[in-house]
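A protein chain is absent from this complex, but the other protein chains hold their places.
When the chains are written out, they are named A and B in that same order, and each has its own residue count from 1.
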Amino acid sequence: MNAFLATIARDLRLATRRGGEAALTLGFFVVAITLFPFGVGPGPELLGRIAAGIIWVTALLAATVSFDRLFRADMEDGTLELLALQPLPLELVVLAKAIAHWLMTGLAVTLLAPLMGLMLNLPGDAYLPLIAGLLIGTPSLSLLGGVGAALVLGARRGGALIGLLVLPLFLPALIFGVSAVEAVLIGMPLAPHLLILAALLAVALPVGAFGGAAALRLALE
Amino acid sequence: MTAETQPAGLVADHLTCERGGRTLFAELCFAVAPGGALLLTGPNGSGKTSLMRVLSGLLPPRAGRVLWQGKDTAEEPAPWRRALAWLGHDNAIKPQLSVSENLAFWARLTPAARGVDEALEEVGIGHLADLPAAMLSAGQRRRLALARLGLTRGGCWLMDEPTVTLDTASLARLSAMIARHRADGGLAVIASHDALDLPGAQSLDLSGFAVAP
Partner (left out) sequence: MPSFLHSLASPARFQRIANAIMPWAVLLTVGLIGTGVVWGLAFSPPDYQQGDTVRVMYIHVPAAWMAMACYAVMALLSASFLIWKHQLADLAARACAPIGACFTAVALITGSLWGKPTWGTWWVWDARLTSVLILFFLYLGYMALAAAFDDRERGGRAAAILACVGAINLPIIKYSVEWWNTLHQGASVFRMDGPTIDNAMLWPLVLTGIGFNALFVVLLLVRIKSELLARRIEVLQRARAAGRS
């Protein structure tokens, strides 16, 4: 447990020292969202209707651009091979790195989402389901994205490839994240949607840990 | 030498390694007892690094086994990982962290037997502990990487070209460090071009195990 926490803490510390790991993702998130009113027009009614969708889709894209950094630096400076040789199983190393990644991207995006909702005229009732959905849904993005990031480590043009690999896998989280908001707006219960998002997370946990570790072992050979 | 006659220490049992469709070495056997050392030599491309990676477990061999204390490391990796200290080509140093922070992280991951300060003193960079690692010279970075091995007591050190970028004084310190480690009951496998002072070490020239394609 100590080693697991140390790995999370190290990634967080490195991110803050490098400055702007989280800021970069958040910057992308905000800028990309700002594009939508220019694309579809500033009408508050239309924006309010598609606000939750915009925020969710942009959150997926923001996560996707951040994955390339997840393992690459550690791969290049030899840290990854050392991590693979520690007593801590590589599966747990992958989990630890995914948690650190989520804290810097998923959680950061979730915290910023209400502000974006305000700018997009998101209806008042929609804030709770949006935030709750992002909170439960985004960890599975970090986990599945970690597999993609690990798979492209040895590949040419890896960064561009990640989006193609992982975005289709993000579809269920997007569908249920947005439908949670829509359900609340038409007076339906919120809990089932959040439970489904939690179930998706429960699937993403083993897939992310074992898939990511298998891909890392391959990259280290 | 087989596992039955030499259970303690590190044993390579008929290792064959293939990279990119080319067989680098075949049927390689050796044993290193606790307190012993093995110096790997051979020209570039003879498979020194590949052998080190096979021993560590990073690269699965085409055939053969690596035994630690008589147990197959592929089947029971846990005791091997606890005993193993790895020094690869890359130093695994984060320039954003301080020298002691770099080392302290690995001390939390491995069962460290010695303190961070002690390990830094041993490689002669104790006075740099609070500096950002980005400030270190190439030789100092290599010494910081070596300090990571100095955290352990006993066990097995796998060192791939440990002398790269080290000056003469540091070479002597490295020899002393390896001697201390062997006196503690540890063993070391070292791939190196440089002449290290390794009293009583075995030596293995990998070019003798090359396979004609």
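Note that a contact is a pair of C-beta atoms (placed from the backbone, for glycine too) under 8 Å apart; a residue touches a chain by one contact, two chains touch by 3 or more.
Keep in mind that this is a model prediction, so the values were computed, not measured.
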Selected from A:G78, A:G117, A:G133 or A:G158 as touching the chain missing from the view: A:G158
Touching residues on chain A - with respect to the absent chain: 144, 147, 151-152, 154-158, 161, 164-165, 167-169, 171-172, 175-176, 179, 182, 200, 203, 207, 211, 214-215, 218, 221
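Keep in mind that, in the parts below, only the chains that are shown with their structure count from here on.
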Residue numbers on chain B that touch chain A, as the complex places them: 53, 56-60, 78, 81-82, 84, 86, 88-94, 96-97, 101, 105-106, 108-111
Chain A residues within the chain B interface of the complex: 2-3, 6-7, 10, 13-14, 17-18, 76-79, 81-88, 220-221
